[in-house]
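Note that this complex is displayed minus one protein chain, with the remaining chains in position.
First chain written, first letter: the chains are A, B and C, and each begins at residue 1.
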Amino acid sequence: MTFVADLLANVSRRSRELIGWRAADPRGMRTPAEIAGLARTLLSQRGEASGVALARDILDSYRALDADGRTAVLMQFAEAFGADRAKLEAAIAAYQADPGPAAAAQLHDAAEPRRQELIRRLNLALGGTQDLVHLREDLLERIGAHPGLKLLDADLVHLLSSWFNRGFLVVKRIDWSTPANILEKIIRYEAVHEIRDWDELRRRLEPEDRRCYAFFHPQLDDEPLIFVEVALTADIPAAIAPLIAEGGTAMPAEEARVAVFYSISNCQKGLSGISFGSFLIKQVVAELKRELPRLTTFVTLSPVPGLAAWLKKERRTETGFLLDDERTILAALDEPDWRADPARAARADRVLARAAARYFLTAKTSGNRPLDPVARFHLGNGARLERVNPGADLSDQGLAQSHGVMVNYLYDLARIEDNHEAYAGRREVVASPAVKKLSERKG
Amino acid sequence: MTFVADLLANVSRRSRELIGWRAADPRGMRTPAEIAGLARTLLSQRGEASGVALARDILDSYRALDADGRTAVLMQFAEAFGADRAKLEAAIAAYQADPGPAAAAQLHDAAEPRRQELIRRLNLALGGTQDLVHLREDLLERIGAHPGLKLLDADLVHLLSSWFNRGFLVVKRIDWSTPANILEKIIRYEAVHEIRDWDELRRRLEPEDRRCYAFFHPQLDDEPLIFVEVALTADIPAAIAPLIAEGGTAMPAEEARVAVFYSISNCQKGLSGISFGSFLIKQVVAELKRELPRLTTFVTLSPVPGLAAWLKKERRTETGFLLDDERTILAALDEPDWRADPARAARADRVLARAAARYFLTAKTSGNRPLDPVARFHLGNGARLERVNPGADLSDQGLAQSHGVMVNYLYDLARIEDNHEAYAGRREVVASPAVKKLSERKG
Amino acid sequence: MTFVADLLANVSRRSRELIGWRAADPRGMRTPAEIAGLARTLLSQRGEASGVALARDILDSYRALDADGRTAVLMQFAEAFGADRAKLEAAIAAYQADPGPAAAAQLHDAAEPRRQELIRRLNLALGGTQDLVHLREDLLERIGAHPGLKLLDADLVHLLSSWFNRGFLVVKRIDWSTPANILEKIIRYEAVHEIRDWDELRRRLEPEDRRCYAFFHPQLDDEPLIFVEVALTADIPAAIAPLIAEGGTAMPAEEARVAVFYSISNCQKGLSGISFGSFLIKQVVAELKRELPRLTTFVTLSPVPGLAAWLKKERRTETGFLLDDERTILAALDEPDWRADPARAARADRVLARAAARYFLTAKTSGNRPLDPVARFHLGNGARLERVNPGADLSDQGLAQSHGVMVNYLYDLARIEDNHEAYAGRREVVASPAVKKLSERKG
Partner (left out) sequence: MTFVADLLANVSRRSRELIGWRAADPRGMRTPAEIAGLARTLLSQRGEASGVALARDILDSYRALDADGRTAVLMQFAEAFGADRAKLEAAIAAYQADPGPAAAAQLHDAAEPRRQELIRRLNLALGGTQDLVHLREDLLERIGAHPGLKLLDADLVHLLSSWFNRGFLVVKRIDWSTPANILEKIIRYEAVHEIRDWDELRRRLEPEDRRCYAFFHPQLDDEPLIFVEVALTADIPAAIAPLIAEGGTAMPAEEARVAVFYSISNCQKGLSGISFGSFLIKQVVAELKRELPRLTTFVTLSPVPGLAAWLKKERRTETGFLLDDERTILAALDEPDWRADPARAARADRVLARAAARYFLTAKTSGNRPLDPVARFHLGNGARLERVNPGADLSDQGLAQSHGVMVNYLYDLARIEDNHEAYAGRREVVASPAVKKLSERKG
């Protein structure tokens, strides 16, 4: 353990005590206009100490507002704190008169929206980073209705990316000896396969063939940013139920050959778009390899959230890839209990597998990326689409979003860079030969 | 202790192990031009994983260069990574066509020197922050001879300020149970009153009337950023020797009324201009108040580095403030042993006290700030110039820089904000009535 | 944090890894006679390393036995490992020939049952202490049926007392940020007022007017020895329900005047009779006083487990202290729903209060101690019986054991020593004037 690490033990709580963070503030409510006024004062100030108190006042006052009040403040921030127009135009004139690098740098400064300096100064309040993450959560809820917030969002993303850069993230194993106040957040934030109670949580953490890892950040006290749940198995799994069912027997960790990332959950809505999932997975792969050198394969067992919607459209398209008898078979999907008859389910699964392979390899966004968001995440990380598993998730949600299909993405550290370049550069969907063949199969 | 704090225990060392930081790289030497080429590649890349490795390669290659090679790389970074001129001019045109906030934001982006993105990407290398601090140290050594580096310096300061913002700094008491590898850095970095060996270090740390506090940062492993040494005393001290002499008896900490900050040392040259001294002092004042509620007074005992040089000029100026008999008395200063005769030394000290008060209150930079850099630091923090102490530092250095004069600056938490505003806003030198009176005395 | 404390971080787990503790041992089952044979070998050995392995073998083999096998081993240990008779008689002869201190010391050695050395050597196995605590738990279950085990029990108590002496116990606050594997033990071991699930646990730990503290021991990994639950209140409470009910509002901790110890649970049956409850309470009182200086009163809210049984007998005794009309009133107790009628309950409570006071002050064991075991514990600690609260515990168990009566014991640190001496020396039941008066009331 390094010396510095040791020190950090005291930082958050103590500095708050010392400088005096008031949880509840007796000052009266402030209006959005008053808050914007305080923000202007904050920007005009030189003294850092009074700035810290003022920043806290602004953040507390913002938090005390109702939904409409918050919208009003966010709109104010977005609209009234752009660059100083006169200054900007003077800098443009200066640049045009003598277009050197110094003038360009000056122009850069002059063009900086005052929002950015405002966000930086708000961040100096104790607990300011946490508050800005919540503020961005508010913003994202409103951005559809208020596109004027986009510029403010861009500024927040720019600065949060800098403060949440990978160097500050800390990976930590979560297990049954983790403090309860962290564990209850794992229950709450699990986004893929719901954890119903403490007993289920325990089944996912305590057996020796289970692992869970999360990223934390020094300024987000006791708040995981993202976490991944891992099962150690003998083979690449083809279904989720056996992994999360009650009453299984744990396999000795040293005997496992495969590590399965079966659930990845982001915890902070206010940090969406600021991605650390890729780092987490790679760090966990490295960590597991070190601890269990006999592990040879690192895969996910992932949902396919866009398949059902896409297939619905395909089934309506006469000119699509589906053959007529496939269409007939898939008609089963429209009945509530279509899996009750095993033969019928098997026929449907066969068609679904081919459809899923087509979906991944051919369904694209306008930017020529895979339509499936989970695919974009893993392929962007340098993983390979390894296998399609029909009948893998028979939960209501699994049936609804993908008719039960799940897939495995393979993380092969030796290939990650190449895969990433193929995907990011050549827009290639990196897939195993089996998946490719499946996609090319004619019915 | 918070959960997050606990985690940080493992971060630095572990992540290096996991992802594999190579201390020494067997790859051949790269030329400055090659390094600039790599930097261009780094900027053009999309993949974060390969980017991390490339950033490390650039930093390692830079470090392997000799002094001239480093100069060449720095000049390349400064000159060849400005904003893209075509893009910038297009953005200007777009803004001029439709000068709204969106166009201003676009202009801001277009005007950003590519140096900033380069620095951000270098920072993602493991240990990147540390390397950038060293790189800036190199830059500061060359900036006098190569003014073209100024723009690069501005970019570094901008980004380092963000990464070293107060929220990430951790204050830690340094004492005799601190790890030896940290303590040896305290010996090395002490810049005000030299610590000759481990015994002297121990005298400054172990007695119960001594304290030492430092700031650390999670990405600068085992490296203090700044530290302050404190003596607890009964009264405001008028001389440094009793505070650092051998063989004194410690006073019970609870009986002390005064905390004296007698030495503040910055440790990282590459962070000069990125100020945290003010935060450290305020945090230590708060910490000491909490631990020892009977402390009433927080002062420094500070050097006056510019006094002798300024006084030399004054003595040559016929029209200055010095009276004729004062000039005669100060002639003593030109003799090596002028303090040997106590009566003569006392006469000189009386004149020196008046001169020092004049120096602080009237000698100004072109920006109308006090000429004395230590005064600028403490007054800027909101301290008050409290007392002038002639004969306070009889070391060679003390006599050379200020003829032995030291001063006390007073930190009164209740007055800090007002003092700061007076200084920063009205350019006032905040001083005690006694010092003001001394400065106005006619001979 | 001291350096040594820091080190202990690694001890248990690591040393086990290093020297190789086998959780499961593939060796075949051993019979009780074989185990006794191994014990004899262990005693005859000189080598500490082989001793450690042999001790582990014995403890593992013991653990693998069924109930009868364990009884047999315990009986063997009790009966076949007494002092060596020949040696003892020679020592007696030597002492009688020359009765000095050296001969007495030799006699002491010769009279030591070999059981003690056996226990000491078993304790050197890794995890040996934990196993010996379990072994004593087995023993206590059998001691009624097998009085021959008493001598072995005395030896275990003698040695466990030494190893669990207060210097090794560590008090730790238990709260909602405590690891889940510890918290589940709090749920399991709560012996006074059942904790039904994690939500109820949370209600006892998380509100700011709640505290929980436990003792731990370095050789009992992750196992609390005893814990106490505390509520902070405005006044001395007269009933348990408001303290453990759902949905209350927490009082700000700084406003509390009273700390109520409302549940104390021993966790390790194998340590019964080795008392640390007294130390825990005193340490918690000191800790709370330091944290919340405005607390003035430290009391328990305690059950009265023996009251109903005693009163049943009293009600049958014609010559007892009960008046005739009291007997009539108490007849209500024989009906299942006697508290349904408030007036009747109030009449009964009045009589119960007087009866309880009599019970505490006059009902004694053969050793002239109070009959009530909880009273013996708190009075033995130096507490004072402060107040009798009828109708304080209306749970099934509370009604069954004491017709709903609970009492407060007061811990006044300034009086604890005197109270203890009065109780331990003069066998006095230290009680408040109010309780005394109540006990002396004539009906």
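To be clear about the criterion, contacts are C-beta pairs under 8 Å (C-beta built on N, C-alpha and C of every residue); 3 or more make two chains touch, one makes a residue touch a chain.
Just so it is clear, the structure is predicted and the values come from calculations on it, not from any experiment.
Checked against the full complex, the candidates B:L156, B:L183 or B:V374 give a single residue touching the omitted chain, namely B:L183. Within the whole complex, the absent chain has one touching residue among C:T41, C:S278 or C:S395, and that is C:S278.
Of C:S162, C:T296, C:T328 or C:Q397, it is C:S162 that touches the chain left out of the display.
The chain that is not drawn here is touched, among residues C:A72, C:I92 or C:V157, by C:I92.
When the whole complex is considered, the residue among C:A105, C:A346 or C:A434 that touches the unshown chain is C:A105.
Mapped onto chain B, the interface with the missing chain covers residues 176-183, 198, 202, 222.
In the full complex, the hidden chain is touched by chain C at residues 1-13, 15, 17-19, 46-50, 79, 82-83, 85, 88-89, 92, 95-96, 99, 101-102, 104-105, 107-108, 111-113, 120, 123-124, 126, 128-129, 151, 154, 159, 162-163, 165-168, 170-172, 178-179, 181-182, 216-223, 278-279, 282-283, 286-287, 290, 382, 416-417, 420-421, 424-425.
Everything that follows uses one rule, which is that only the chains that are shown with their structure count from here on.
In whole angstrom, the spacing between the mean C-alpha positions of chain B and chain C is 59.
The distance from the centre of chain A to the centre of chain B, each centre being the mean of the chain's C-alpha atoms, comes to 39 Å. Among all residues of chain A, those that touch two or more other chains are 178-179, 181-182, 222.
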